[in-house]
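All protein chains but one are shown in place.
What follows is subunit A.
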Amino acid sequence: MDGAMHTDAKSRAETGTESGPRGPGCSLRHFACEQNLLSRPDGSASFIQGDTSVLVGVYGPAEVKVSKEIFNKATLEVILRPKIGLPGVAEKSREQLIRNTCEAVVLGALHPRTSITVVLQVISDAGSLLACCLNAACMALVDAGVPMRALFCGVTCALDSDGTLVLDPTAKQEKEARAVLTFALDSVERKLLMSTTKGLYSDAELQQCLAAAQAASQHVFRFYRESLQRRYSKS
């Protein structure tokens, strides 16, 4: 459909206020998604989680350089641009994480010897940046019509010094946390596609965070479904 579709999600694990400080327990911040907002890329999406916002454009399947082409599947490229400064080693590391996550779900075999480029621009960073990037990338790939075997979403958990779990932490909560874990989960069986962690934590805490992330991913996937339904039901 032409034109931007703006969808808001007031999605929570339990009831809680939308704005202002979050209540105790696990709940995600307010999130919103807008698709098809850029005219040049084949697909684009903007994902906002609380105050963190990422804009993604997807070009593909398109022409690929002979040096980079793979004979039996599509070549996926990810470019992540930070809000300020030039991309550095940390961005390269995040690009690899996002690229490998997308490669696991995109059906590259349907478009051999082509390239699919995902360009992410960080608009604002207020915590849970990598998870927001993953969500925005998934929405943009859907908008571009790239065939995928499943959708994926990113969820961040923060563990503070006494072991309390906070989902979708803000920048302040991330800084004060003992450990921050980011997971990418697929929509079919909630399997763990990607994981990157910061800080020290125990094995039991990891399983606890993973279970909480899997529960939270339900809400994100429900939001994807609702926003797409709303977009395509308008004639």
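FYI, a residue touches a chain if its C-beta (ideal position, glycine included) is under 8 Å from a C-beta of that chain, and two chains touch if they have at least 3 such contacts; residues count from 1.
Here is the rule we use: contacts and distances are computed from a predicted model.
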| item | value |
| --- | --- |
| Undepicted complex member, UniProt protein name, chosen from "IER5L protein", "NEDD8-activating enzyme E1 catalytic subunit", "DH200=94 genomic scaffold, scaffold_109" or "Exosome complex component RRP43" | "Exosome complex component RRP43" |
| Of A:Gln96, A:Ser124, A:Thr164 or A:Gln229, the one touching the omitted chain in the full complex | A:Gln96 |
| Among A:Leu28, A:Met139, A:Ala158 or A:Ala184, the residue in touch with the chain that has been omitted | A:Ala184 |
| Contact set of subunit A toward the excluded chain (per top definition) | 89-90, 92-93, 95-104, 181, 184-186, 189, 191-203, 206-207, 210-211 |
